[in-house]
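Remarks on the structure that follows.
Removed: one protein chain of the complex. Kept in place: all other protein chains.
Chains: A, B, C and D, in written order; residue numbering restarts at 1 for each.
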Amino acid sequence: MTDVTATPRNLPRPDIEREPEDISRIGEISRPIGLWEGIFAITAVRRALVLIGLGIAWEVYARWLGNPLMFPSLSDTLSAWWEDMSSGRLPGAAASSLRVLLIGYGTAIVLSAVMTTLAVSTRIGTDLLATLTAMFNPLPAIAILPLALLWFGLGTSSIVFVIVHSVLWAVSLNTFTGFLSVSQTQRMAGRNYGLGGLRLVIFILIPAAFPSILAGLKIGWAFAWRTLIAAELVFGVSGNAAGLGWYIFEARNALETATVFAGLLTVILIGLAVEGIVFRSIEAATIRKWGMQNH
Amino acid sequence: MTDVTATPRNLPRPDIEREPEDISRIGEISRPIGLWEGIFAITAVRRALVLIGLGIAWEVYARWLGNPLMFPSLSDTLSAWWEDMSSGRLPGAAASSLRVLLIGYGTAIVLSAVMTTLAVSTRIGTDLLATLTAMFNPLPAIAILPLALLWFGLGTSSIVFVIVHSVLWAVSLNTFTGFLSVSQTQRMAGRNYGLGGLRLVIFILIPAAFPSILAGLKIGWAFAWRTLIAAELVFGVSGNAAGLGWYIFEARNALETATVFAGLLTVILIGLAVEGIVFRSIEAATIRKWGMQNH
Amino acid sequence: ATTVTIAMQNGIGYLPIIVADALGLFGKAVEAAGAPTTQVVVKKFSGAPAINDGLLSNTIQLGAMGTPGMLVAWEKTRGSYDIKGLTPLSMGRYSLYTSRPEVKTVADFPETSRIAVTALNTPQAILLRMAAEKQLGEAGIRRFDKMMVSLPHPDAATMMISGSATIDGYFANDPFITVLEANPKLHVVTTSEEILGHPATSGLLATTGKFVSEQPAIARGIVAAIAQAEDFIKAKPAEAGEIYLKSEPFNLSKDALTAMIRDNKWSTEPHGIMAYATFMAKIRMLKNPPTRWQDTFFAPIAAGTGD
Amino acid sequence: MLATEKMPGVAVGSGVQTLLQVDGVTLQYKTRDRLVTATYRVSFDVKEQDRFILLGPSGCGKSTLLKCVAGFLSPTEGTMKLDDRIIDRPGPDRMMVFQEFDQLMPWLTVLDNVMFAMRRSGRFPKNEIKDRARRATVKVGLERFQDVYPHMLSGGMKQRVAIARALAMEPRILLMDEPFAALDALTRRRMQEELLELWDDVRFTLMFVTHSIEEAIILGSRILVLTPHPGQVRAELDATAYSHEHQGDADFMAFNRKINGMLFGTQETAHD
Partner (left out) sequence: MLATEKMPGVAVGSGVQTLLQVDGVTLQYKTRDRLVTATYRVSFDVKEQDRFILLGPSGCGKSTLLKCVAGFLSPTEGTMKLDDRIIDRPGPDRMMVFQEFDQLMPWLTVLDNVMFAMRRSGRFPKNEIKDRARRATVKVGLERFQDVYPHMLSGGMKQRVAIARALAMEPRILLMDEPFAALDALTRRRMQEELLELWDDVRFTLMFVTHSIEEAIILGSRILVLTPHPGQVRAELDATAYSHEHQGDADFMAFNRKINGMLFGTQETAHD
């Protein structure tokens, strides 16, 4: 054992002692932030800027292209959008689509909760989930169509079925991955309190895997839209119950490209609203508050 | 301060001392496992059982239904499958589809690597990713169609473009969520070694977020298939270079339902192979070996 | 009350259904035929395969389809569903347009051409190959296999009008013909009438044998309603046009619309069935073609005249 | 050995009931390409109301043994019985404080974390839970951090929350894995006192892992000394005679040196 302190090169320095201030409550010590820096720090402002930028890019590109039949400008699209918004046709279509969408999305979430709970509780459940996901997830909606028609006939239930198919596997896969990534210690802590099976899932795994689950829900939401719009075409409409998918299809048939884009714009706007309001609030109230999101 | 040991109810017991054995190398101490238990412990066996069960269910249901034009039995499907496999038509279609698929999938992964790296490195990148994903992810392929046709014309490039659209957002969302969930300490450790920007992403964030990334890749893979098959119908390339989507589409138009299902079966088999071989090997060589997957 | 669902797609060829539905002809005719409490519902789909699935799963009872589609369904469901035509709807016109000034006949299309048809079993795809056979003999049939691409009508029309180089040929039907006609850069290479030598049934209403035998009265009523609708269309094309626009918005002047309706032939008499069937058998699209057109239709149409 | 078979001599040497009976337990971690033996044929008995210390060098299998008692692992060899029944699952009768800092639920505030276990076990009347939790957080000196989420705590504070959570449960058996390692001297001393006070009130059975010999002597009534990896029993010592106030005494020091010698060989004395 070398005696290192016997050869110190650290020269002794005099001791310093201080009486600490009594600071029962230290207030906020603020650094001044410039006005622009401050405004720019607001997420909503930055995202609005991104949107404005994209809008300008759209308008400029469309004008430069000069092919409104294939790619109308933002202003054309907006005027078509405004027309159908005020006539009530677009809001009606959007509402009708949203209703079906929410039913399908909700059903898929419930089913995937059941499946992942089974998968995380039993070994055969894991195998079932892994196998079913690998088999069915790549199947396009047309594969599901015959079964949908056989079991549910024409109409909303079939569309719901197809939406469930497109959401279920993605959400389950992400949720299950999240479950498996939960720290061993947290899992043990939960089991230590006598939690098992469903209660372990609800009280430990779901909150602990929430970032993954939320990502799965976002992906599922997007794919529900995609599927809905495609499915509305296949399953068609009768009377005036048409949704956004049919709205877009009709406009396309009529070669009203600006109207097609108005329909797509509505999808985009709903997407932005759901991301900006629903998902962001959930994030703020959960994973960001819990310190599970590190940036 | 209560003197608790002054009132001990623990009665003294005699000391015990032992000389530990010298065990320089302790071998495996095995518990006997029953044969069936042992076989059942093999994942491949259990999954094969699941598959056999599903196959039987299919056959029984199809026979009971007795509607081969809507839902052919597994045996009919298999004989159609075998016919087109041996004639080389199905392998050709599958190969052609796989080629396009891999190009699209690969492109999407590269793009999403770029996007998420930007997003995790800069604040405006985050906003861009979040906004673009919220906007474009819900858009169905038909929305992308005009642009695809405009930019790439008919043919493979357009299909690749549409596949990229369907994979990119899902993979990016999952990857980015994974990045944000990386433990603060690991992130700091990486930055401590002077890693930043791209190098931080490559050496720390990607491996640390690997479970999420892998889930994203699985979802992306599945959706690439779905999109490919749908896109091949729309961009339906002429007879010779046709892929699986076109194969299914033709069979459906000809009301050869067993052939349609043979095509879908091929998709399923490829899905199972990729899950069982590619993804499971990756998992075994990474997250399971690293102890990142707790079951 | 029995509910009967008729499925159709978009397109002027299905105008008789639209008119019959709008004027309430189905209800009246079915009642007159002896099935008073029947409700007839019309649904729109975007593609033919869904209509087949609907018939086979009995979620719809009658489906509008093209002649080749009916022939395929007839062959495949012989002895099981017995799908046949119930009544023809229209004898629509098809015109092959090109953006290549040098192309005068189908033989002039170079190998690199891309000609849009909606699907390979549509009348257009078959007509194109018929034309090729006429010009180039048997070898010409295969030549076009590689040149045909499947694109929905609106996309093909858009690309032709906007001068995109992706496709240089498009076998159009109405109402897209009216749009292409207005474009000076495009010209017609050939039409269905030219290829077949006469107008032929393009769209028809098909149903299953089970339906006809179980609900003969309803079937008779529907045939009658379609016939009445066609009479109306022929008598009042302008009014029929208005009804059409309510169902399917399209940017057309009233006059152009009326002219277009006049240009298409409306008849419940089957024509060209055997012409299609024979050619489809030649290109192996049918393996057991019908020997008489009557095999492919239910009574009362099968008892009438046709070819 | 059958689970129902009564051991003769269970009560030998003390009039107290044997609670936990560890008999020739070998614990192994099996991974695809490695087999790590954590402990090898470890045997000991824990009596009711013992304050039983597991002492041994880093990596000798202390945490593994404790996890096995908690029911998270099962032995590859030997048996581990609680109340004469083989341990086969975790349960809220054995509260565990883990060594890791991530044992708190990040989605619950400090107070909710403390209440969580009480709520889930259903052993406490609903209206009492909040009060008990408050008292427990005050005891560990976190009264000002009750509504804070775990990610806003320092390492030592996190461990204190885990301690509060376990103490508030007043379990029959308390398993603690180096709970005070992240604490400064004073806080640690206070925690030790709280623990002993609670033991005096409730008379639970404590199994406690530590690497501090001093802490072992102060807290324990019985000390199990383990050899380096893989852990074997070196000795089981009685420590009923020592507490804080004996800390400077010659007796205490001698005992400390004795354990030191057992752990590390006599040639060198390690100071903590």
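Simple rule for what comes next: contacts are C-beta pairs under 8 Å (C-beta built on N, C-alpha and C of every residue); 3 or more make two chains touch, one makes a residue touch a chain.
Here the structure is a predicted model, which is why all the values come from computation and not from measurement.
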item	value
Sole residue of B:V45, B:L65, B:L102 or B:M188 that reaches the chain not shown, by the stated touch rule	B:M188
Sites on chain B contacted by the missing partner chain, in the whole complex	183, 185-186, 188-189, 191-196, 199, 203-204, 207-208, 210, 286, 289-292
For chain A, residues in touch with the removed chain	1-18, 20-21, 23, 26, 28-31, 289
Touching residues on chain D - with respect to the absent chain	29, 31, 34, 36, 56-59, 63-64, 99-102, 148, 152-157, 160, 178, 181-189, 211-214, 244, 247, 260, 263-264, 270-272
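Here, only the chains that are shown with their structure count from here on.
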item	value
Geometric centre distance via CA averages, chain D-chain C, whole Å	82
Interchain centroid distance [CA atoms averaged], chain A/chain D, Å	43
Mean-CA-position distance for chain B and chain A (Å)	18
Junction residues of chain A, two or more chains touched	67, 70, 142, 146, 149-150, 183, 252, 257, 292
Set of chain D residues in contact with two or more other chains	none
